[in-house]
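Notes follow once the structure below has been shown.
Removed from the display is one protein chain of the complex; every other protein chain stays in position.
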Amino acid sequence: MYVDVNYTAILPQIIIAATLFISAMADAFTSTRKWPVGMIALLGIGAGIGSSIYLWGDKIISFSQMISMDEFSLLFFITVMIAGFITVLISLKYVDDVESDAGHFYLLLLSSLLGMMFLVSATNLIVIVLGLELMSFSIYPLVGFTRDRQVSLEGAMKYLVLGAFATAFLLYGIALLYSVLGTTNLYTIAKILSTSQNPTGNMVMMAGVALILIGFSFKVALVPFHAWTPDAYQGAPAPITGFMAAAVKAASFAAIIKVVIVVMSSYHVPVAEAMWWLSAVTMFTGNIIAVMQKNVKRMLAYSSIAHAGYVVVGLVSGNAYGMSSAVFYLISYTFTITGSFAIITYLEKNDGTGTELSDFSGLSKTHPVLSIIMAVFMLSLAGIPPTAGFMAKFYVFSSAIKSGYTGLAIFGILTSVISLYYYLRIVYAMYFEEPEEKANMPVPAGISAGVIIALWGVIQLGILPSDIMNLAMQSIQSLLH
Amino acid sequence: MELNIVRYILIFPLLGFLVNGFIGSKLGNKAVGWIASITVLLSLSISVYVFIQLLSMPPDARLITDTVYTWINSGSLTIDFKLMVDPLTAVMLLVVTGVGFLIHIYSIGYMHGDKSYSRFFAYLNLFMFSMLLLVLSSNIVLMFVGWEGVGLCSYLLIGFWYEKDSAANAGKKAFITNRIGDYGFLLGLFLLASAFVSKGIFTLDFNTMAAHISLISPQVLTIVGILLFVGATGKSAQLPLYVWLPDAMEGPTPVSALIHAATMVTAGVYMIARMNFLYVLAPTALEVVAVVGGLTALYAATIGLVQNDIKRVLAYSTISQLGYMFMAVGVGAFSAGIFHLMTHAFFKALLFLGAGSVIHALSGEQDMRKMGGLKNKIPVTFAVFLAAALAISGIPGLSGFFSKDSILAAAYASGHTVIWLLGFITALLTAFYIFRLIYMTFYGESRVDKHAAEHIHESPKVMTIPLIILAVLSVIGGYVGVPQLLGNIVGWHNSDLFVNFLAPVFHTMPEHEMSVSTDSWLMIGSITMAFLGVFFAWYVYLKEKMQPAKHAAESFAGLYRLLLNKYYVDELYNAIVIKPLMWISEFFLWKIFDVWVVDGTVNGSAHVTQWASTKLRKIQAGDFQVYVMLFLIGAISVLAYFVLR
Amino acid sequence: MGFQENLLSIIIFLPLLGVLFGAFINKDNKSAIKWFTLIVSLIEFIVSLFLVIHFDSSSVGMQFTEKYTWIPVYNIDYRIGIDGLSLLLILLTTFLTPLVLLGSWTYIKKREKEYYLWFLVLETGMIGVFASLDLILFYVFWEAMLIPMYIIIGVWGGPRRIYAAVKFFIYTMFGSLLMLVAIIYLYFAYGAQTGTYTFDLLKLYNLSLPLSTQIWLFAAFALSFAIKVPIFPFHTWLPDAHVEAPTGGSVILAGVLLKMGTYGYMRLAMPLFPIAANAFLPYLAVLAIIGIIYGALVAMMQPDIKKLVAYSSVSHLGLVILGLMALNIESVDGAVLQMINHGLSTGALFMLVGMLYERRHTRELSEFGGIAKTMPVFATIFMIATLSSIGLPGLNGFIGEFLILIGSFFARPIYAVFAGTGVILGAVYMLRTYQKVFWGKITNKANEDLKDLSAREIIVMIPILIMIVWIGVYPKPFLNIIHNASESYIQYVKPQAAPIHDQQSTVPQMPERLK
Partner (left out) sequence: MSYQLLVVLSFVLFVIGMIGVAMRRNIIIVLISLELMLNAVNILFVAASKYLHTMDGQIFVIMVITIAAAETAIALALVVKIFKTVGMVKIDDMKKLKW
């Protein structure tokens, strides 16, 4: 068999891999303060983003149809790399404060990015699993990065065990699929399925699809596969929590879109029905439980569960329109959540405390600008115009309504009313409550920069979302053809 | 005829109000009083001028209009700010500005030394403006503006001494009771408007309405008539909405004279006279007016018999006299009603001002049981008071005689014998209570407090001169409307000038011819009643020194208490309307329904959410094997769904 | 771009521009902030007067229209324009804002800078709502304006401010999110019917949907606006919000924000779904009447002045809704005018209560009594506001009430019979309040040496009083402005009326890929 190799197809991955390598070298040659490693990572990720933009419009399928570099991949590259970029930015000071000699933080982050990029550009189940696991195995240590915090380790452990458990389900599903179709190539699978007479009649296939759906649902934290999320998010260091909520979620959703929605579109009916319920239960549970949370990280963990539900609302319809709305939602969520966690990172103390609601009390007095930005992020999460979150919800719900899922849209809307309560909790803690005695430490430049990038995204997507909507649409089109 | 000077009748008092209201406190009391009076004098002069203009026109064309601007213009409705003077308006104008001017002058003396002097005159000017607007307006909506405006001034002036709780309460009561009447008035207005609009008449001008009234079905007219009359019962203190007027005596006495005797309270009568074109086509409504008027006349007179507060006696007397006027218009004798309105304005204003003079002399004492023997101490006041008392009693030759007689005659002639009887008895009671007042106040032994007795003094000229002028009017005012019966005796044809002057305005009811003899007997009867009343009063209160009254009060204790307590109507209203409404509002609507049910649902949904949150998060108990189980449950459900569907 | 062509946009965004500059003022330089924001709002008011000058009250349809492509993917445009209804409400907004700012000068004692800047943000939001002709643009302004209000109540409010702010926000959002679903549904329904996808309000007017669909869409819109108005029984957030809000917040809340609900009925809910609107009409009218009586009765018993005025708003706005439901020119004219009137009179009342609160730090009726003696000017102004509120002829309230009542009588006499009782009850609760506060003897020592209004406070009140008298005496200019707006409203909603087709011929095409 002729093996075609076109390195352009993995140019961004190569750049990130090279950065990983250089960073590792740098790590070896720097002192205990590792921010220079971070700077290298920043440069590398920046170059990765640049290359992705440069490659925009091309479509290259290479490595024996293992990798497809198309607009879909590129858009997700950019999304996860922006998340990575902001995460590195906000971690520059944080990492050195929390742990000494911790260059591996950046290395793991980069390798996780690399995994995500393979995940979203893969067109073979083998590569998908490879990317997924590279991403996950880099994240587990990051969750447990702060080695002296017991909660951090606990979160990592739970995440790991449950993650492996879910991976087993995913792999078993893939195995079942393989046992029927005899291939792991997505193009071939799509071709076979589209010509098969009665795809939903085959029990083994159905079980396989279900298990794959379950495996991915775990990664994006749909209820009831969500249970790891609050613990891992709360245990993880704040920048990593943001990164998980943004990038891991986005990449996993990319995989769902590619594998479950597009390739297995013959199974649209059962998948849509299952997703309808998953999404409804997820939106409800995530929002309801978040109401009583006192820890902001945990609250946002539940909120991120709910947001996964909203993304699924876009996917239920299974058409291009719905998928692009989901993509848009993920992009807007990426900006919003990384921005929020940038601010939480600033507030998180070295021992991992400082993220309770009471720690936000009176923030608007000590940090007026920071708190107004935080308020914008919260409003965006709540879906209030003129922020990215509103446009995202608008897009998602309109796709659902267009496809006739008005009931789901109304349900989603009602749950988002519940969500208002806890997002406002943060706003009112910042604005309406009096500050406790607090050392007024300066905001690190990295965090400021990260916050500004995120804020730009939130506002840009909220006020002039058209371009990004077009990009999302193009990316889905490139996936379909 | 269009005459732009008419608007100045309104503008001057308004100017007076603005000047006194905004900078009055800086002007000094003297200037304030004179500014107020002069503005009214100017209005009076213009009114006289307009009146003369009117007289110079042929009787059937006596109409002067003044269109100021279009006020409301919406959809099918066009309501102009347009003034109109016809004979009816002219009479009212002269009465209002004339009596009003005198009372302004009187007030300069009466209110002397009050610390809110300028506020008082500002209100008084505002009242003049509103009252004149009421009578001048050429359409019913604009009339309503004046109607409410006088209500407002009444409210403000009753509550003028707002630090007294009784005054504050009385003011509020007056306004709210009036509002109840206005509610009826408005509904009547709406019904009338919708009836006209549906016939393609888009203006509520009186003359336009009069011209097209026949388009509207009598049933509608009847309802409109009754509803408008509800408004009149509020404003003119008729049953069952009269309750505010006795309390209104908390206001300064000139206010009682001007607003609660001479002008504002007669607005209801004026309104019905103004709407006569409607009422003549709605005999049922007119019947209601007559019955309510008659009953009120008698009812209020009975209460007046036993009251001890000098102003309250006069207040009930006013209610009673207003009842007469409604009786008159109710039986279709619109001119007689307006005639009585005019004469009543003279003598009742005089009575109030006289009473004010007495009160002034006694340093504020109002209880007649603490008066007596004042005849010689304040002779001018006594003289004018007596003139007014004779007039109201219907002693022949004085103004009240002519007007009251024409009402009773008309009632009898139109076949309303029962109504006539009510009026007839009331005539007796009227003479009795007013002379009871005279005897208790001016005759007999002085029962005045020692302290007050030292200060008894006649009022200053600025107060007595208006009294004298009013006394003259009370005496001779009736001669503009001498019944033809009497006119014939002296060979005076068309002696009833008043009726003739107003005739073009009023759409006549079918004529009831009466024989001369019946007419004469009626007249003799009512004269007898008047003298009888005076005699009984003399007998009881002067000759027997009140002993029979005490005796009667003891032997008919129940009746006496009933009358003294005004039939317990206030208490009744309180118990069946006000208290339950308050209770329902506070305890049921607010504290139970609003807080528990409506808001409870809202907050309840929040609480349910929080409750669900606390329960659901318990699943997330930290034990990761529970998470695994959760995962498995989900996985098995999804699997089962896919495989078994 | 020119002054005239973009006048409306300038008016919308001028306050926001002010915020951008104002943000650079040092927060400790309080008087600079006060003057700066006041001047910005005054300039805004003056600029808005150009709208009146150039407004053509004889032409039907929208004026000062502007259209820029905003989100072409969805054919969402920045599309604004006003008719008489919007014009008056915008003027009300620009009129009240400087007064509120000036009125807050001594009331607000913490975080002044934020307070005044939030008000300017709020102003942009409010004007945006009234000017939007694109449903999404409308929605964006509609929600965006909640945030400043939320902050204003929450930061500068009374003791239970957080509860009130959260309740206000969530309750309102609950309704408007359902409206969002309906808006999106409408968009696709229009697209499916005509092949053109648009959020253009004027185009959507021409959509004819079956009753079964309209009912649901109407219900979503109507609920959202009913909460905002508020129509009984969705009113309970209002007393809480009013009682806790700072004076300025209450004034704007009552003066302008509540009008957005009635505006929504008139601009969106009723004309967009005429069939459903006609089906719901009697029920809404009945709710409105219940609101009139209920609001008045509950107001009658309130011990807290602000709460009392808040309940009276429920009553007054019930009247406005009734006017809109009666569907004839008189009632609709009256309803629109009454929106303005309520903004003025209730705004004035809240302002006055705030001045009192500033002096005594209480609003309990029982704490007062006899203060007409110590504060005569205040008492006089309060009396005028009271009279305006109870609809005394000669003042503004009467014109609105009269037209609404007579119009609803034309529509169905029974409406006016019940609604008219509000005339009585209004007098009862307002005069009761007035008496308890101002009349009687001074029984409370604390009231003995209250200072009467300062010059600044009088300056704040005078413009409102002038408007109160002006509208009462000579309402014609206002009615002229309103007239065409109410006529086209009726034409859209009245069952037999033929649909009005707008003149615009450009039909934007839905991008191919969205189909």
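A, B and C are the chain letters, set down in written order, and residue numbers restart from 1 in every chain.
Everything below uses one rule, namely that contacts are C-beta pairs under 8 Å (C-beta built on N, C-alpha and C of every residue); 3 or more make two chains touch, one makes a residue touch a chain.
Since the structure is predicted, the reported quantities are computational estimates derived from the model, not experimental observations.
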| item | value |
| --- | --- |
| Partner chains on view for the chain not depicted | A, B |
| Full-complex contact with the absent chain, from A:Trp56, A:Tyr178 or A:Trp277 | A:Tyr178 |
| Contact residue for the chain not shown (choose from A:Pro230, A:Pro270 or A:Pro444) | A:Pro230 |
| Among A:Asp70, A:Glu99, A:Glu154 or A:Asp359, the residue in touch with the chain that has been omitted | A:Glu154 |
| Chain not shown: contacting residue from A:Pro12, A:Gly103, A:Pro141 or A:Pro199 | A:Pro141 |
| In subunit A, positions touching the absent partner | 125-126, 129-130, 133, 137, 140-141, 144, 147-148, 150-151, 153-158, 160-161, 164-165, 167-168, 171-172, 174-176, 178-179, 182-184, 230-231, 234-235, 293 |
| Residues belonging to subunit B that touch the chain removed from view | 617-618, 620-625, 628-629, 632 |
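The rule is simple: only the chains that are shown with their structure count from here on.
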| item | value |
| --- | --- |
| Chain contact graph, described as a line, ring, star, complete graph or other shape | complete |
| Centroid comparison with subunit C (C-alpha atoms), farthest chain | A |
| Chain pair, A-B or B-C, that carries the greater number of C-beta contacts | B-C |
| Chain occupying the most central position, where position means C-alpha average | C |
| Computed distance of Cα centres, subunit C from subunit A, in Å | 42 |
| For subunit C, residues contacting two or more additional chains | 170 |
| Residue numbers of subunit A (touch at least two other chains) | 421 |
| In the complex, subunit B residues that touch subunit A | 606, 609-610, 612-614, 616-617, 620, 622, 624, 626-628, 630-631, 633-635, 638-639, 641-643, 645 |
| In the complex, subunit B residues that touch subunit C | 69-77, 141, 144-145, 147-149, 152, 155, 159, 162-163, 165, 168-169, 171-172, 175-176, 179-180, 182-183, 186-187, 189-191, 193-194, 197, 581-582, 584-586, 589-590, 594, 598-599, 602, 606 |
| Complex contacts: residues of subunit C adjacent to subunit B | 167, 170-171, 233, 235-237, 294, 297-298, 300-302, 328-330, 333-334, 370, 372-373, 387, 392-394, 398-399, 402-403, 405-407, 409-410, 413, 416-417, 420-421, 423-424, 427-428, 431-432, 435, 438-441, 474-476, 479-480, 483 |
